[in-house]
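Here the complex is missing one protein chain, while the rest keep their positions.
Labels run A and B following the written order; every chain starts at residue 1.
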Amino acid sequence: MLKSNLYQEEQFPSPLRQTWYEFRKSHLAFIGLCILASITLIVILGPFVTPYSPLTQNTDALLVPPAWDGNGGISHVLGTDGLGRDVLTRVIHGSRVTFGISVFLVLVAMLIGVLIGAFAGMNTGMRSSILNHLLDSMMAIPTLLIAIIIVAILGPGLVNSMWAITLALIPQFIHYTRDFVRTEVNKEYVIAARLDGASPARIFVFSLLPNMVEMLVVQGTLALSIAILDISALGFLNLGVQSPYAELGAMLSEGLDIAYIAPWSIAAPGAAIFIAIISINVVGDGLRSALRNRLKY
Amino acid sequence: MPLLDIKNLTLEIDTAGGRVKALDKVNLTIDESEIRALVGESGSGKSLIVKSIVGAINDSWTLTADRLNWKGSDLLAMSKEQRRKITKDDIAVIFQNPVSSLDPTASLGEQLEENIPDHLVGKGWFWQRQEKRKQIVSRQLHKVGIKNHELCLSSFPHQISDDVCQKFMIAMALVSEPKLLIADEPTMGMETTIKSQILKLLSRLNQNRNLSILFVSHDLLAISSMCHSMTVLYCGQTVESGRMTNLRKRPLHPYTKALLDSAPSFSKDLLPKSNLSALDGTIPTLQHLPIGCRLGPRCPRAQKECVKIPAPRHIHNHYYSCHFPLHRPLK
Partner (left out) sequence: MTALLTVKNLKFKRKVRKNWWQKAEKFVIGPINFELNAGETLAIIGDNGSGKSTLANLLAGVVTPSSGQLLLNGQKLRHRNLKQRSLNIRMIFQHSKESLNPALTVGTILDEPLKLNTNLDARERKEKISTTLRQVGLLREHAHFYRHMLSDGQRQRVVLARALILNPQVIVADEPFAALDPSVRSQMVNLLMRLQRELGLSYIFISHNLGIVRHISDRVLVLQNGKVIESGKTDVVFNWPKSDYMKKLLTAHQSLVLSKLLD
């Protein structure tokens, strides 16, 4: 076989690229990533494509079954709900809220968590251990419970539930960042950077953060699936997004009353949550094993 | 008849870049009551040879050998049970890092007693057997030069110092009275005084108990002080082997010479701060092994023929694999 590469040079991939090669080896994880990418695409582009508004009620087409049913029609692919709203449109808009807000919340929680965690990790003594033990004990309580408690105090509503979930997600980022910083900060490359005259903040940003990216990605995916579940759970309990706005959890609870007559009205949002969470978890798992395998070489 | 006789041992490993010969036709013999050194730098496959001898290789690796004989019987043709019996009774291995190869949760005494084979304890009531075990244990420790055996036996691995720990490992390896002791870098990272103690102990054991030792290391100072013969490895190929005195006096392979030169203590007439002679380049990784003689790209005497694997040649007992050995002038 004639190779175009004359000097059989082997390319040494960078750490990130190597992770990607390892990740691609697992087909399941790759499929998960594809699904995740298409969900993201639908969520971003969906509202521009859908012909209906998620809120317009249509009394002419109440409880129309999905297209594949004998009584259904192609105009409402996933049927309509009890108020004649198109289910597909509502699922797309609902995913936008659930998915979009979760991503936003995870990013905010990550930012705050990493900042506090870095502070706790780079410091020693009283300040660090107070942060550590206080927040570690928070991790013992499920995030949903914390979120419900916070919402119970602040009152229901989308913004309040966003606050609640962000606060509930922060401790785990603090914990992992602090652990990471603690183990790395005494390694010789950090000491070398310190001897170069770098300030603690600079050491963290330029020496530690590049090594932390992968850990953050893995933790981020885990947090994302938790956030999606929590948002839809709060919506389902009528503590989060209030009707008539579309949100997957709220749609589930609305559809619950007519579940026997119109099962599609809960099947569609349920399936959306299911697919989103399973693909995120598969991707997270794939990433973690890719990172583990990468370290073998 | 040699105790252990290895001829053309080849070990192939599958890597991302395809199948690689991690060991390429390695020859090694250990005679009865001999200390044989196995010298090689990192990546030369020293520990792979040790693993092949004790049969601890990964199932996905392919091992072929013309001969892998233990006292004349072929180890590769044996059943698993037979082979295990040999490695259990006759071969003992001590490792580089003594503390980490001991169980941290059990006291040293318990670990040593556990290693005593039943036939040494003999028959009797359980308290008699217990008594016997205690005797064997303290005798063993005295043999390796640990005087305060009570204290040593009751302590845990992290409580004793490195040299005592290594001595203890030797005691533990010898309790089953093996014929061959494989010492895998036993003095790595130790200070000179402690190192010389351990080496003294090993050579005394060799003389008093007729124990054969395979001493695996890259520390030429340690090797040349105690070994009778030596085999030099480079990247999975046997480069040179023979009596220690011959090799030290007149190395035939450029690599052996480079190794000997790398220890400034050997050459007395070396001026302080003068340049040491060194090979260029670095040790190739498993994925980038050169063809033919693997030293080729780094060798000062390399020529066109070196892309072919040199056949082993010998002068009396001194084996070497080189197209252009040092005793022949270059054309």
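The definition used in the following text is that contacts are C-beta pairs under 8 Å (C-beta built on N, C-alpha and C of every residue); 3 or more make two chains touch, one makes a residue touch a chain.
Here the structure is a predicted model, which means the values were calculated and not measured.
J.: Taking the full complex into account, find the residue in B:Leu120, B:Leu276 or B:Ile291 that is in contact with the omitted chain.
T.: Hidden-chain contact among the options goes to B:Leu276.
J.: Just the residue numbers, please: which parts of chain B touch the chain that's not shown?
T.: 41-42, 162, 189, 191-193, 195-197, 199-200, 203-204, 207, 218, 220-222, 224-226, 255, 258-259, 261-266, 270, 272-273, 275-280, 282-283, 285, 298
J.: Provide the residue numbers of chain A that touch the chain removed from this figure.
T.: Against the missing chain, chain A presents residues 12, 14-15, 187-189, 191-198, 202, 206-207, 210-211, 213, 297.
Everything that follows uses one rule, which is that only the chains that are shown with their structure count from here on.
J.: Could you grab the centroid distance between chain A and chain B? Build each centroid from C-alpha atoms only and quote it in angstrom.
T.: Here the centre of chain B sits 53 Å away from the centre of chain A.
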